[in-house]
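Missing here is one protein chain; the remaining ones are kept as they sit in the complex.
So that you can tell them apart, the chains are marked A and B in the order they are listed, and the count of residues begins at 1 in each.
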Amino acid sequence: MNHKPMEEARIGVYVCHCGTNIAKTVDVAEVARWVGEQENVVVARDYKFMCSSLGQDLIESDIKERGLTRIVVAACSPHMHEKTFRGACQRAGLNPYMFEMANIREHDSWATDDRAAATQKAKALVEGAVRRVAHHTPLEPLPVEINPNTLVVGGGIAGITTALELANAGYHVYLVEREPSIGGHMAQLDKTFPTLDCSACILTPKMVEVGQHPNITLLSYSEVEKVEGYIGNFTITVRKKARYINEELCTGCGICEEKCPKRVVDHVFEAGLGYRKVVYRPFPQAVPKYPVIDRENCTYFLRGKCRACQIFCPTKAIDFEQEDEIITFQVGNIVLATGYDLFDARRIPQYGYGRLANVFTSMEFERMVNAAGPTGGKIVLRDGVTEPKSVAIIHCVGSRDKNYHEYCSKVCCMYSLKFAHLVHERLPDAEVYNFYIDIRAPGKGYEEFYHRLLHEGTHFIRGRVAEVTDAARQPGEEGKLIVQVEDTLIGKQRRIPVDMVILSAGLEARHDSREVSQLFKMGCDFDGFFVERHPKLDPVATMTEGIFIAGCAQGPKDIPDTVAQGAAAAARVAGLIHLGTVMMEPVRAYIHEELCSGCRICNTLCPYNAIVFHEDRQVSEVITALCQGCGTCVAACPSGVISGAHFTNEQIMSQIEGVLWDVRRNGNGKQPTVNIQQSTANVQQPTVNEP
Amino acid sequence: MKYGYYPGCSLEKNARAYHESALVVAKRLGIEFEETPDWNCCGATEYFAINALAGYALVGRNLALAARQKLNGQGNQLVAPCSACFLNLSKTDHYMAESPELAEKVNSALAAGGLSYEPGSVRVRHLLDVIVDDIGYMTVAEQVRKPLYGLRVAPYYGCLVVRPDYQHIHDEPEYPLCMDGLLKVLGAEVVDYPVKTHCCGGHMTQISEETALEMIRRLLKSAADYRADVIVTLCPMCQLNLDAYQEQVNKHFGADYHIPVLYFTQLMGLAFGASPKEVGIGKEFVDARPALAKIQEEPPQNAKQKRSRPPKGALPMPSMLSHHKGGGQ
Partner (left out) sequence: MTESFEPVIVGFLCNWCSYRAADLAGTARIHYAPNMRPIRVMCSGRVDPQFVLKALREGADGVMIAGCHPGECHYVNGNIKTLRRYHLLKRMLKQLGVEEERVQLVWASASEGKQLAEAVDRMTEQLRALGPLRWPERVLGEDGRGANGHEAFVSAIEPREEVAA
């Protein structure tokens, strides 16, 4: 292992006051004075604002004039200013990795009022950094070229927006969609709150643009199977499921759909409220226009007979022999816009969905009021004819409920208000009840929309509904659905008989979001939503370089927020493509081959499969380009021959000694013992037991 | 499989039919019961309201005795067919585990009788839970000799067995389905009984008869609305209220309900081929014989077909299975 002689280390230490943020609790002058006496420290100063240009100048001139070879700044979190000070080092001609930061603000002065203890802790943190930096070695960031193609997963409004933004900027996009058509949930909606513009009217042109865009390769009815590589160079494998339609020949005329003799309930696009044929396009404006044959239900596939579609197809485009196609391509960045699932209302049996005919989910109602939906836009009961005289809309179904999802789904209040409005509009005589916990209407024009509804005569009842039942107690309840609720504004139990109940189901993460996050090697939170790099300042990036997220895959949100995020993700990707090359932190593992015993323990530990085993030489090697620098293999190597750049064993071991400077020497009630003092002479190689 | 058995006071008196039928069913299913020796009353619902500590001590004694029955060598399981007993036993075990202070007090009371109880050492089970979870529908199905074809049954769980769910046994405390499934296995036609977990009034009959009769009426009305031939219960309290007060409900409200109320074990026994007498049929106030006479030899075919054709133009009914195909990305 590389054993640096300590003599050459000339360390400069700078203790920042951060105005009074640090100086108020930590005796910065004392820390600077004290550290000036420590081994290898040539210069030690305290200064009001180290991050100011004057503070940085101080470092630069000391490097030049005093010949400093390593720098420690004791200030805020490295997540705040590590880059700043590395820059200062670089400007003065010092390798930026010869720098270490001690966090005496967030981790010290802000976390306590005890001045003595804070000063003691500051000394420990600074001493840790001083000892560590003595073992730093110059490193060079790793340049990575960015492939200008981008993969967008999910063809809802988020994915459509990202794809179009990138395509219009001149970059090629592969848009992969699981369903036969793009459009996502937005295509299922009727009107959009609060402006009530027709969802299809604003979405369809965008879908068409995607379908026709020369820069977009649309892979519908396809799923990503494999993701290999890293930022700039991902290799993507996609399974394009067999449509049983020859896309070259199909004109999208729809005759096959017309002639198909079998219909099944459409659980996806029609949300279970309507039927579709077995050969189908989810909706007339589908993009691409080609239908698919639902193999599970197709009479030909089940019994080998029928072929009605094939017989009537004017262009002979039906191909029962078609097989899934595996497509592989390269991209530089990935945007995941995989959307959400609607909370399954069957999980709350006391609301009766699935048992009581006239209980509908919000998506069913969305299809019902849609002029292109199963009822042609008529609001009717399950029998298909009776118009309800009273409608109950129950908010927060599956949301804000510790039994299901604790979070607020953000859109349900607004779409519930929209539903109330649509009922008033189409059935002016019907009574509408909204059962809510709180009305959440934060957004442009949203609160105004709520007030509009208050004036339209909707009954707002505040309280979580206990149950929806058909068990009538009184004559007025016979034949009705009774909503049992505690009206918390008047403090009374109420039973409200209605004809129709709509359950405003919340949004939840895709049922397979965990598998997807593993496929793309990025994080997923407890609820299954993808984790952004920073909840406020970096909402579309993920912790994995080159992978971005947009839309409801990151958390529940409405259409405007989704579109904004989709565009933001595109901007981030475009920025990277425009740069052409990104510099990666050189925090990577390296195996000293001559010492590797070939045990292969590290091989399986690596989450990125970045370690290969050379059968011929019986040694393992880290592929630097694949390594992400977590250091798991470094910690696991039984021979201690994997070093993790910038987090080497000697760096960390020295830091441990540094942060424990006071208990090692003064005792703090502990007796310094012979063997502890002895060990200081031998700390540099903790893991290699040299004979 | 061997279990401790805590019949409780009701099963010795008014719920004799439950006791007898439970033993018949247990024997057929290979369940071995060993009655806890020298057990005492569980305190029912009142005792805890009057003096909680005495209530816990009363139940603690039963748990301590059950813990001493070394069964199977794999931790004792104590079966209580009565929902009130089940709730009190599991509640006491739960609270003693949660509060060492209470455990200490209960144990100091038990010490007077030379007993002590370590919380968690007895697992309290309801008879229904044992039959559904340990024995399983398959084994039950194998024992069915005379299926209950044509009998419309309303599964009535009552409130005590589902809430609060200390033992985390129920699939869905708000709308349980385990007894529905069991009765279906017996061949019965199970109605979706919407008030299945509503309260029967408990001992309200002794405090405010007016209130109690209204609560009982709701349960009977819902069963009648759903054209149930029998209400099936698993709690002696519920059985007593619905059965013994039915006539009074009729008088009070000018109604005419004749719905027999039987224990699920009685129907199991009948389906297993036991005679009505063996499973205690005839002990009920509302005569069950006319309802039981509806049991047919053959499964009803035509009824099902009639229901499955929806009116033309009707919207599809959501299926009870969830469709996790996701909705268009």
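The criterion applied here is as follows: contacts are C-beta pairs under 8 Å (C-beta built on N, C-alpha and C of every residue); 3 or more make two chains touch, one makes a residue touch a chain.
Computed from a predicted structure; not experimentally measured.
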{"item": "Chains shown that the absent chain touches, full complex", "value": "A"}
{"item": "Residue, one of A:E225, A:D401, A:E456 or A:D525, that touches the chain absent here", "value": "A:D525"}
{"item": "Interface with the unshown chain - residue positions in subunit A", "value": "77-79, 103, 105-114, 117-118, 120-121, 124-125, 128, 514, 518, 521, 523-526, 531, 535, 543-544, 587, 605, 607-608, 628-632, 634-636, 644, 647, 649, 652-653, 655-657, 659-660, 662-664, 668-671, 673-676, 678-679, 681-682, 686-687, 689-690"}
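In the analysis below, only the chains that are shown with their structure count from here on.
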{"item": "Subunit B residues touching subunit A - in the complex, by the definition given at the top", "value": "172, 174-175, 192, 194-195, 218, 221-222, 225, 311-320, 322-329"}
{"item": "Contact footprint of subunit B on subunit A as seen in their complex", "value": "154-156, 159, 177-179, 181-185, 187-188, 265, 267-269, 271-275, 282, 337-339, 341-342, 344, 346, 348-350, 352-355, 357, 361, 363-364, 368, 374-375, 380, 382-385, 467, 469-473, 510-512"}
